[in-house]
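Accompanying notes for the structure given below.
Yeah, one chain of the complex is gone here, protein chain that is, but the others are all in their spots.
Should a chain be cited, it is by its letter among A, B and C, assigned in written order, with residues numbered from 1 in that chain.
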Amino acid sequence: MQRIGVFVCHCGTNIAATVDVKAVAQALANEPGVVISQDYQYMCSESGQDLVKAAIKEHNLSGVVVCSCSPRMHENTFRKAASAAGLNPYLVEIANIREQCSWIHKDIASATEKAVVLGKAAVAKVHLNTPLTAGESPVVKRALVIGGGIAGIQTALDIAEAGFEVDIVEKEPTIGGKMAQIDKTFPTLDCAACILTPKMVEAAQNEKITIHSFSEISDVKGFVGNFTVTIKKKARFVDETKCTGCGLCTEKCPMKKVPNEFNMGLDNRTAVYIPFTQAVPKVATIDPNYCMMLKNGKCGICSKVCSVGAIDYKQTDRFVEQKYGAIVVATGFNPIKLDKYDEFAYSWCPDVVTSLELERLMNAAGPNGGTLLRPSDKKHPHTIVFVQCVGSRCDDEKGKPYCSKICCMYTAKHAMLIREKYPDTEVYVFYIDVRTPGKNFDEFYRRAVEQYGVHYIKGMVGKVSPKADGTIDVQASDLLSNEQLHIDADMVVLAAAIEPDKTARPLATMLTTQMDTNDFFTEAHPKLRPVESATAGIFLSGACQGPKDIPETVAQASAAAAKAIGLLCKNSITCNPCVAHSDELMCNGCSACEKVCPYGAITYQDKEFRMPDRTTAIRRVASVNPAVCQGCGACTVACPSGAMDLNGFSNSQIMSEVDAICK
Amino acid sequence: MFRISAEKLNDLFDRIASKQTLYIPVDREDKAAEYKKYESGMTLSSALNTVRSAKDFFFPQTENLAEFRLSGKTIEVKDIRSEHEDFVIFGVRACDARSFGILDSVFLSEPVDTFYKNRRDHGTIVTMACTRPEETCFCTTFGINPTMPGGDVSVFPDGTGYSFLANTEKGKEFMAEISDMLEEGNPAQLAKVQENTRNILKRLPLANLKTDSFGGERLMKHFSSEKWAELSESCIGCGTCTFVCPTCQCYDIRDFDTGNGIKRFRCWDSCMYSDFTKMAHGNSRNSQLERFRQRFMHKLVYHPSNHEGEFGCVGCGRCLSKCPISMNIVKVMKALEDK
Amino acid sequence: MQEAMIKRAKELLADGTVNRVMGWKKGEFVYDTTPAVFETAEELEKEFVCNDFTQANLSKYLIKESRKEGKILAFLKPCDTYSFNQLLKEHRIIRENVYVIGIPGGPKLDMEKIKAKGISGILDVKNENFTLKIETLYGTETMPFYEAVSGKCADCKSKKHVVYDELIGEDGDVLASRRFDMVEKLENMTSQERYDFWRGELSKCIRCNACRNVCPACTCENCVFDNPKSGIDQKAAADSFEENMFHIIRAFHVAGRCTDCGECSRVCPQNIPLHLLNRKFIKDINSLYGEYQAGADTTSKCPLTDYDTDDCEPSIVHERGVE
Partner (left out) sequence: MQVNENFEPVIVAFCCNWCSYAGADLSGTNRLNYPTNVKIIRVPCSCRVNPIFILRAFQRGADGVIICGCHPGDCHYTSGNYFTRRRITLLYSMLDFLGIERNRTRLEWVSAAEGAKFAAVMNQFTEDVRKLGPNRRLEDLRCRKQ
């Protein structure tokens, strides 16, 4: 038999002025199971709480109902009080008779009547409350950062700084990402390599950081605090532990006609290669698509020249399994492919380039050693046209609906750098809008226009047509003067939209995190939890969550690191006990619950059961991981058999409240 | 024997209905027949039988037994029994009429089910002889004569009218009330109709079905028969056969919490259901085979064993036409009978 | 057709591909065929039947059968393959243990429709050029074939088999059926008329559970209406509310999963048009969330466990049609 205590709070006059609290206490005293019903001036005060505690002990209460303010205010207070008196804190229910009764009603009689009903509903519910214990789950004190661009590096450094082990998994042979390819950075125009490479080295030298370059994630299991990740270390045919990065193999390699992806295919590299001088780790990699030894067993020069014997043609993919407490996703972005943009002649005219290609063309480590020359004839370009929003803010299938955010600024940067270095070159920028919010951004853009005389034209380029004389006819409209323009350009630079890396989607599936329709990772809350994914223990860093420039990326990377550190600091996580659970005897194994779970908390297993007809059967049944479940209850309604129920808000509890209210 | 011509039948109904509640079989929109409370202008159904049997009048699907009123911490028990009003069921076929006897043997034996008895005491059964049996009919298997349907009053249609014959005291009282509307009967015409019906009965596809292989003494033989597995394998475990059956009499007693108290009621139960006779230890019959076997063993073996050889089936054929997967007592009997 | 099926079944039994055959068994009359499992060629020869009355959907039996020793051959009509696929999708059937032969579907005949014509004492029904020649105890009767076609076949949605290992006969196409006409007709009634219609129908319910137990989507280990722990268990509709409750919740639980096989209405002893409830959900899903046919494949997302951020608001219910 239940022994329920009811405690009605006056809240000074906040409640007592419109609700006859004594009448409420009296009415609830008559409810089945209620053994004591009291009212008090301020139930949340020290002495009020003592009243509750004393009653719990004196009457050996099995449940407590407090009729007071919103549970959002003091539910925790009274749970703690109950706990202190030896009653499970989840045997406390609050009837909200202030915010949802005394404060909104004026007539004492009807407000009192309503308060009684709310009290009865709480009593009915508490009858069915069960003691709940918040579970604890240990935290593995190691973090995984997926992606080794500036976001990943910054996150890893911050986590390592806090004293935790952290692994970076990078799919390319070197970390550094897109920033390593960039020449100068806006709005300060300092050299990207100069600020990035020291960080790369720092990451490599930090003893808390392990870099898995040329590696991918192949499997993720587990949950917050306790992920088990399988990392695929792709065969690079060079023993990382032996290679000194001397580069002799790359010099001697006879296969020299491999498109160099670091320079956006604008020049060539060898089959055995180190992507760039400051690569980290500075280890050679053999490209099996081009290496003659790997393709047909003829060559082997690199192996002969390597003084440390690092070349290993027999190397295969290796799989490493590691446990992590937190995972940070920093998979970054890529410019979209422009092969569908026939109007810009990108596919067939070498002098129509993307902005990232321009970065390489202008970079001292690029194909031309830093001198801006046209790719086609290596001549100095005198007229350059920049086209903004290529594929950004697009409604059609070719492009992306969103603003890529960084293009306005880097184009201003490019224009300014060109005008600075080659004053005889005319620069035209066609734009829809120039968007420059950000510290010193608009000033930067205005300098390009005012100080450097860049021609900004509001309008869209309609057609880019390469001409026989080597120049390019750019046909465009000037929306402000409302006229059609033809510009004879030497080069055209397209500001291609950026999109999440293609590896992000399968990764999101493995991590059971959510993505938006553009494949950007969805944050747990757009305003209040911007660097956490909705899946506990998975954090977001950099452009994988949305387009970002470098300062924003670094800021978010550190924020993600802070969140990860916050998690790793704990020895264990206290789980919310109000989570779903499945009654295996009723579960059909139909997977409906799993499909609506936003957290991937539900898994299935085949279990042997003794059936009512005395046979045994193997049935597929759901089980909920209480450490991952957040208690939304979506699964409980998706489940047709009612096998899935929610602690603290069970079907029977809610129905008992319904019954009490409608009675 | 007294007679009324067909065109005056509704006048008769009006008369009866002016004195007590009258139920007659009428056609629904889907052409299936059901008993309805008579209202002036209703037409008697020409269908052989109703979808639901006439047992509903004495043993309704749900029936309130008691009430508990709850106020605060006190409980008050309320007896809600009241005397039932007199009523007449018209047009009951011979099979259903026999089923009342089978129900009586259960409900009226000690301890008497007073709810059932109350309804039984106040009901007058006016039966109707069959003239056009269906292919699913096999009442003769159980010794029922559909040309002499029994009940308190038997009615015999002859094509142009109906002859009435009182069989009981209650029947005679009923006849007395309507005697002024009746004329003298024509026994010769009636005999011709009955002769014709008897000839059809001999030609029925199930006319040769016999009960010789069944009865209490065959218990162990049939109980352990290997045929049950095959017979029950496609049974979906619904309650259709039991709910349309005129002799199935199992019920469950349940409490419904209205919020202000408890309403205790009984409702039909089906031995085909997986939770039938579920007790604290679990269920006594856990497989559909056992449940299926129970139903037919009850009708063909246990019932005659407990009730002086009377089988628990009247051959009305409802389960034959209504079982979702067309498994029925005839198939069971044919599978189990001595070859 | 029946001969070809028996022949093929015997071959597959003989070569060990399967050890059982799921089909239909002859009854006392032409129409009372029963789903059955056959284990030998002799049984097949003697009792296997496939005729105008073999309507029962065999898919649900395969939940249990596919968990038994060895592989079973199942003859599935087009509509049954949808149910089969849906059950595969819900992990209820073990595919490897079933050998599916797709057979042509209906139109099958409904005995009740013949009897509704006042034809009684039926001994045999023959289809002669789409005229039914019906032998009865009271002489020979005739009626047009199409007037006896069962409700589920009259509204046939597809003659295409969505899953099979082999076919007997030709595969058909998805049809443009007019199956939503009656739903639409009801939608265009006034609220009061709809209420009266459904009260009239649902008040006939005797809660025999035939609709639920035959339904290939109702495969719960323990139905909420049988489970006292659910708090809403009921054995009989003790009040009109409980009639509504049972049928609303049952329709809701199969919404997005119901393939519209029509078994619920076929088996209802009281002829309640229960399929209209399921069809209402299907029609709503199609019009609000995009065309969706449950069971058409095993990979698509069920509309009720899926969403679109641009989904319509429930206020659409308040705004459209007739109040």
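To be clear about the criterion, a contact is a pair of C-beta atoms (placed from the backbone, for glycine too) under 8 Å apart; a residue touches a chain by one contact, two chains touch by 3 or more.
Keep in mind it's a predicted model, so treat the numbers as computed, not measured.
Asks: May I ask you to name the displayed chains that the omitted chain touches in the full complex?
Replies: Taking every chain of the complex into account, the missing one touches A, B, C.
Asks: Just one of A:I487, A:I602 or A:L646 touches the chain that is missing; which is it?
Replies: Of these options, the touching residue for the absent chain is A:L646.
Asks: Quick one: say which of A:V238, A:L494 or A:A524 touches the chain that got left out.
Replies: Among A:V238, A:L494 or A:A524, only A:A524 touches the chain that is not shown.
Asks: Among the options A:V305, A:V320 or A:A634, which residue touches the chain absent from this view?
Replies: Looking across A:V305, A:V320 or A:A634, the contact with the absent chain belongs to A:A634.
Asks: Counting contacts across the full complex, list the positions on subunit A that touch the omitted chain.
Replies: Residues 70-72, 96, 98-101, 103-107, 110-111, 113-114, 117-118, 121, 514, 522, 524-525, 534, 578, 596, 598, 630-634, 636-638, 646, 649, 651, 654-655, 657-659, 661-663 of subunit A touch the chain that is not shown.
Asks: When the complex is taken as a whole, what residues of subunit C touch the one chain not shown?
Replies: Within subunit C, the residues that touch the unshown chain are 183, 186-187, 191-199, 224, 232, 238-242, 244-245, 248-249, 251-252, 255, 277, 280-281, 284-285, 288-289, 303-309, 311-318, 321, 323.
Asks: Even though one chain is hidden, which residues of subunit B still touch it in the full complex?
Replies: Answer for subunit B: residues 256, 258-260, 263 touch the chain left out.
Following the convention adopted for this analysis, only the chains that are shown with their structure count from here on.
Asks: Averaged over CA atoms, how far is the centre of subunit B from the centre of subunit C? Could you give it in whole Å?
Replies: 30
Asks: Indicate the whole-number Å distance between the mean C-alpha point of subunit A and the mean C-alpha point of subunit C.
Replies: Inter-chain centre distance comes to 46 Å.
Asks: Mind pulling the residue numbers of subunit B that touch at least two other chains?
Replies: 274
Asks: In subunit A, which residues are in touch with two or more of the other chains?
Replies: Residues: none.
Asks: Which residues of subunit C touch subunit B in the complex?
Replies: 27-29, 31-37, 56, 60-61, 111-112, 115-116, 118, 120-123, 136-138, 204, 206-210, 212-214, 226, 235-238, 263, 266-267, 269-271
Asks: Considering only the defined contacts, which subunit B positions touch subunit A in the complex?
Replies: 70, 72-73, 257, 259-260, 274, 282-283, 286-287
Asks: Looking at the complex, which residues from subunit B come into contact with subunit C?
Replies: Going by the criterion above, the answer is residues 28, 30-32, 34, 46, 48, 51-52, 61-62, 132-136, 200, 203-206, 230, 233-234, 236-240, 242-244, 252, 254, 256, 263, 265, 267-270, 273-275, 320-322, 324-328, 330-331, 334.
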